[in-house]
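With one protein chain withheld, the remaining protein chains of the complex are depicted in position.
Here is chain A:
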Amino acid sequence: MFRKILSPFARMFEFQARTHYRAERHSMALTVGIILAAGVGGFVEIAPLFTIDETVEAAPDMRLYTPLEQAGRDIYIREGCYACHSQMIRTLQDEVDRYGPYSLAVESQYDHPMLWGSKRTGPDLARVGEKFSDEWQVQHLINPRAVVPESVMPQYAFLLENELDVESLPARLHALRRVGVPYTEDQIDNAAIDARGQARPETEAADGVFQRFGDDTNVRFFDGRRDRVTEMDALVAYLQILGGLTDLPSQTRSLEGD
């Protein structure tokens, strides 16, 4: 009986082996076969993510990174922070208890590229914004073990000495607009001024930031230094906005609680 059940499969393998025996004489048959076989899965999994509307939630209050925050994000990438810190809270109870409401797709809608990460040598940072003071963040980046003795994080004291390159920001925001981030002409043109302004409260430049990016924008001396705008300013400004681009995740949780 076993043999009878298997016989169609045996015939199929027989057929397959015989066809293959002929096909493998042609390099182009193999080439086309490989491309087709390997093409299906990627197409079926990726293409619909661009067309199915429910993939990314609608969040009308979703805001963009300011030039200073985007500059900080670029530093985060440059230093490889993503190798040890995820920015993706999974839909698991312990993660929600530890880090906050689980991450939504819309929160990284404008993240080119996304920084969801793959490893937590350090904790998740998706909602680290405003959990610690600027002062704490700066001290922790200068010497992590002065703040958390058990930490294995590298020191980033040099960020406080490096003046931030703001001149390239208009070009960077422009490139971001080309890949789909809706920066306005005004925001792009003033990117360099706004980047400085966000780290210089009570100045004319700071008013421009509020005007172009909204009154809720964090405008502070992030690194505590008043003499110049450093890479530390940018990185801390970025860390402090993580999880703060939209209120939707916290609403989702309260809705589910009802």
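Things to note:
Just so it is clear, a residue touches a chain if its C-beta (ideal position, glycine included) is under 8 Å from a C-beta of that chain, and two chains touch if they have at least 3 such contacts; residues count from 1.
Going forward, contacts and distances are computed from a predicted model.
Of "Dihydroorotase", "Na(+)-translocating NADH-quinone reductase subunit D", "cytochrome-c oxidase" or "Cell division topological specificity factor", only "cytochrome-c oxidase" is the UniProt protein name of the chain excluded from the display. Per the touch definition above, the residue from A:R11, A:R90 or A:R226 contacting the chain not shown is A:R90. On the side of chain A, the interface with the absent chain consists of residues 13, 16-17, 20-21, 24-25, 27-28, 30-31, 33-35, 37-42, 44-46, 49-50, 52, 54-56, 74, 77-84, 86, 88, 90-92, 94-95, 97-98, 102-123, 144-145, 148, 150-158, 168, 171-172, 174-176, 178-181, using the contact rule stated above.
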